[in-house]
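Note sheet for the following structure.
Take a look at subunit A:
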Amino acid sequence: MTDRLSRSLDRISRVRGVRGSMFVAAEDGIMVVQLLMEGVNGRAVAAFAASLARKVSGAAAATGAGKVRFIQMAAEGGTLLVAQAPPELLVVAVADPGVNVGLARLEMMRAAEGAAR
Partner candidate 1 sequence: MSLVNFTTREITCKIVYYGPGRSGKTTNLQYIYGQVPDDRRGRMVSLATQTDRTLFFDFLPLDLGSISGFTTKFQLYTVPGQVYYNATRKLVLQGADGVVFVADSQLRQLDENLESLQNLHVNVLEHGMDIRTLPMVVQFNKQDLPRELILSPGEMDDALNFRGLPTFPADALHGAGVFETLKAISAEVLRKLSEGAATARRG
Partner candidate 2 sequence: MSTTVVEAWTERPLVRFVAQSSARIVVVMTPAGQVLAQHGFTRAVDLMSASALGAAIMASSGALAQQVGEAGFGALYHAGQRHGIHLAGCDTPRGRLIVLTVFGKETSIGLVQLFHDEFVTALRQAAPAMEERKPILAADFESELNKSLSSLFRR
């Protein structure tokens, strides 16, 4: 299982501009498997990504938008991408501001599907 997840992360990290990716336990906000460049604070990213996903899911449910599948947060210094990987995981990527989000998202959704199998 861990090997399979690691291979998925490897594909995400090959997308230009991605500085790290990880599977995160959605409820606990802790890393399960991670592949990070030096300088990326994985624990902080995992904790905040899970918190963000929970809040966005709550907002989506309240507005009738349904289940959240993907979150993109663009900030001045970087981009945070989060994909839901049922049943209890999140795929999280940290990237530079100019990252090709479409490509990164494709690989993240593949990773999420692979984790669910």
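Convention: a residue touches a chain if its C-beta (ideal position, glycine included) is under 8 Å from a C-beta of that chain, and two chains touch if they have at least 3 such contacts; residues count from 1.
How these were chosen: all candidates are chains of the complex that A comes from, given by their letters.
Values in this document were obtained by computation on a predicted structure and should not be read as measured data.
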Complex partner of subunit A (touching, any copy) among 1 or 2: 2
Residues of subunit A defined as touching candidate 2 within the complex: 24-25, 27-30, 43-44, 46-48, 50-51, 54
